[in-house]
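The structure's right below; bear with me while I get my questions together.
As you look at this complex, bear in mind that one protein chain is not there, while each of the others sits in place.
Labels A and B are assigned to the chains in the order they are written; within every chain, residues are numbered from 1.
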Amino acid sequence: CMGYDGDVYRGYVIDDKTMSQIKMGSSAEQTLVVLGTPSTTSTVGGDAWYYISQKTERKLAFMQPTITDQRIFAVYFDKNKKVQRIANYGLEDGKVINFLDRTTPTAGGETSFLKNMMQNLLRFS
Amino acid sequence: QQIVVQGSQRVDAETIRSYFGGTDEGRINQAVKDLYATGLFADVKVRREGGRIVVAVVENSIINRVAFEGNSKIKSDSLIPEVQSKSRGAYNPATVQADIERIKDLYRRAGRGAATVSSRTVALPNGRLDVVFTIAEGGKTGVRDIEFTGNHAYSSYRLRNLMQTTEMNWLSFFKNTDVYDPDKISADLEIIRRFYLKNGYADFRIVSNDARYDEAREGWIITIGVDEGAQYRVSSVNVESRIADIDPAVLRSNVRLKEGDVYNGDLVEKSVEGITREVARKGYAFSSARPRGDRNPAAQTIALSFVVEEGPRVYIERIVVKGNTRTRDYVIRREFDIGEGDAYNRVLIERAERRLNNLGFFKKVRITNEPGSSPDRVVVVVDVEDQPTGSFGISGGYSTTDGVIGEVSVSESNFQGRGQFVRVATTLGQRTRGIDFSFTEPYFMGYRMSAGFDLFAKQTLNSVYSVYESRTFGGALRAGIPITDEISLGVRYSLYYTKISIPNDINRPYNDCVFPIPGITPGPYNAGNPPPPGTVLTCVSNGEASVAIKDAALRARTISMPGYSLIYNTLDNAKNPTSGAYAELRQDVAGLGGNARFVKSTGEIRYYYPIFEDVVGFVKLQGGNLFGFGGNKPGVLDNFNLGPSLVRGFAPGGIGPRDVSSGLDNRSAGLGGTTYFGATAEVQFPIYGLPKEVGMKGALFVDAGTLYGYKGKTEFNQALFLPPGTPCQPTLFTSTGVAYTQSNCINVRDEHKIRASVGASIIWASPLGPIRFDYAIPFSKVKDQYVGGVYQGGDVTQYFRFSGGGTF
Partner (left out) sequence: CSTIESFNPFGGEKYETKLLADEPAEDIYDQGLVRLQKRDHDGAAKKFGELEKQFPFSQWSRKGLIMIAYSNYEGQKYDEALSAAKRYVGLYPSTPETPYAYYLAGMSMYNQIPDITRDQERAEEAVKIFSQLIEKFPKSEYVEEAKYKMNVARDQLAGKEMSVGRFYLGRKNYTAAINRFREVLGKYQTTRHAEEALYRLTEAYLALGITNEAQTAAAVLGHNYPDGQWYKDAYTLLAGGGLSPAESQGSWISRLFRRA
């Protein structure tokens, strides 16, 4: 609102003209040429490609960007790499999840407060 | 044929024979060459003697030790690895000669080009020898002078000032910026090139740059040839868009140059950035703007055009952070607006690089691209090098208000690599003692919002300008919220306890009218017992705190004060700005608990403008207001108590309403006021003639301002232990006009007159920190006066002020 450049496009840049060129039965190579490498593929063999794009908006500089639009263009291929199914997921499909903050513990301990302060001092040039 | 070896001692004959592949002429010559190449032999001769080949060799002797004498600049341990002659190695005159050149080269690079090196050998009883290098280091050979050819628009003095490398002068003993270093020179040339591009010289070229060593003057003469070309003005500006539905007119607003302006390289770069960001916001993440200038040399004009075109559709596959041995990965990654999987956009990457550099945690930040796993993927590699961000500050300082100050502070701006700022500082001074601790987390809870807290304890002793001592301790919680790149909001809550006390002892009898000190306080005189005529010394005349201050000293105060500040900041450089503006509005409300109830609001606007070359003009406006609420009248401690910060040339607390009831010395009777306004106009300029690295700047200024509006109580019975409701008692004076009793009411002299002064100052960026000398003469002030025979003091002036030291 304050004229701040808040809204930023993230992920795949969607434009409907090229999207419409992908039809049932077109080959994987064709899709690759037209749409480019997918944001992420869901099979090792590449039998489902996802093109994920998000529009995020940040009203004020300090806020976390909020997703205002999220579109996923999914292309599913059959055994011999022909487009079998196309699906579009929108923002409404996504579930709101609060992500667990438990993490798998890793090595490399935290340096204590004082050690850290002293360590820097001894090294000041 | 058989080969006989003569004269070999340490090297056994067999190895020498093995060098001879055969006995024909060619093989023999080759063998001789190889034997010499080993460096073990001084002389090799081959002759045929009766069908046999005799190889007479003279072995090089073995070096016992390599020693140096006469060197102090470069120590022997650092010279030994540089020379090829090694102890226990073979002595070879050719290697020694090469070593001499090597040592000379080392000295030239260390700024001692005139050094002479000679070598000699010392034979030893065990058949070995020592190689001794004798060095005469000679005087310091830096850059004698830097000359420019072909510069008409700007003087050589001006261009030299831009450069890091400086000429030798009487300061050479201290500095090392005058040492000849080719890398620094090339960096200087880039600075000069950008300077010319910034001032309209689009065709600027550096034609020649040669450094000649002048034996006579024992130094380097650097000559830089420049071809300035014409100073171009912008004839037309237009924006072309090769992308169908982007309307160029919309992008015009981002162009920072208009017709008639002088061409400016930096502003072109900024315009490109603005346009690219605007286009990216419209969803064309891959496009970017490309500047093009069609020169018209005759009219010396440039037609500027920005071409917006679709870039390659490339996405970022991964952002790899390397080299961060201390800073944590997410502290670096969060400075990027774009992430993995997003469209690659050069402008946003450069912005992240700028942000990372501004953090101050890294010696080097280099962002490069590597090809990704498919043609339209790129891996962004962020290579950083941590630098020590801890600083240990010891600084001395002197200011006329606080006397001599010493401060020891330890701060760490990248604490545990998390980007947090921690600072502990203790201040020891003649008149102030204190300790404060502050902590700031720049990304509170993942938001780009800084949050932190401070704890402080401070004790101030009395001084010429304040008759009371104060003890304060407390803390504050604060948060800084950036609204846009320029505007930010600060929110804080501070809670502190403060208690003042009035010293009442032999040499500071400031309360002896109420608590007489036997043997010191004259009298006690009162209405019933007037002092003998001609008395000069009374309990008031030996310095007495105003009854308003005695009242404030009665009880401690806890102040619980939430507040906010709105800051607009476009200064180009925080430490010494040359352009841009800074505006701040602060409001604090004391009264959320605690026993003080007032609303204090202050405002300040500073505007810097580069008038000419290095001369900077600077205008400042400031103002403030304070009012009590809930029946609470703001007293002495709440009021604004201003002096030099409002108008230079006045003593601390020297401006504003005064208690003139005692008819005597009023330096310490300032009551402060509730409203103030001030304005300053200043011009800062380098002091010509002084070499740049001394870091001296001069300034001329005019200050004006006023402080008025005492809204506090005027009756203070409690302070004099009088029953409440006692009417005002007049102050009683001796025949010679000296007061000998203290009234329970104050007589406030509160004038709205504008105080003003004109003055000059010297600002010195000394190795101990910035030091500033101000000399100002007030030409409009509230003067002393006599009303009904009673003396009433006016403003207190103090022409000279000096403050310095302190960590920055």
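Here are a few things to note about the model shown:
Following the convention adopted for this analysis, contacts are C-beta pairs under 8 Å (C-beta built on N, C-alpha and C of every residue); 3 or more make two chains touch, one makes a residue touch a chain.
Remember, predicted model here, so these are calculated numbers, not experimental data.
Looking at B:45, B:73 or B:364, the residue that reaches the missing chain in the full complex is B:73. When the missing chain is restored to the complex, the residue among B:340, B:353, B:486 or B:750 that touches it is B:340. The residue touching the chain not shown here, chosen from B:60, B:165 or B:324, is B:324. Residue positions on subunit B in contact with the hidden chain: 64-65, 67-73, 75-76, 87-88, 122, 124-126, 130, 132, 135, 137, 140, 173-174, 176, 317-318, 321-330, 333-334, 339-342, 417, 446, in rising order.
One chain of the complex is left out; on subunit A, the residues touching it are 10-12, 39-45, 47, 50, 52, 54, 56, 64-65, 67, 70, 72, 74, 89-90, 92-97, 99-100, 102-104, 106-110.
We take it that only the chains that are shown with their structure count from here on.
Inter-chain centre distance (subunit A to subunit B, centres taken as mean C-alpha positions): 41 Å. On subunit A, the positions that touch subunit B within their shared complex are 2-5, 7-13, 36-37, 39-40, 52, 60-64, 110-111, 113, 116-117, 120-121, 123-125.
By the touch rule above, subunit B contacts subunit A in their complex via residues 277, 280-281, 283-286, 313, 315, 337-339, 341-343, 374, 376-377, 388-392, 410, 412, 415-416, 422, 446-449, 481-485, 487-488.
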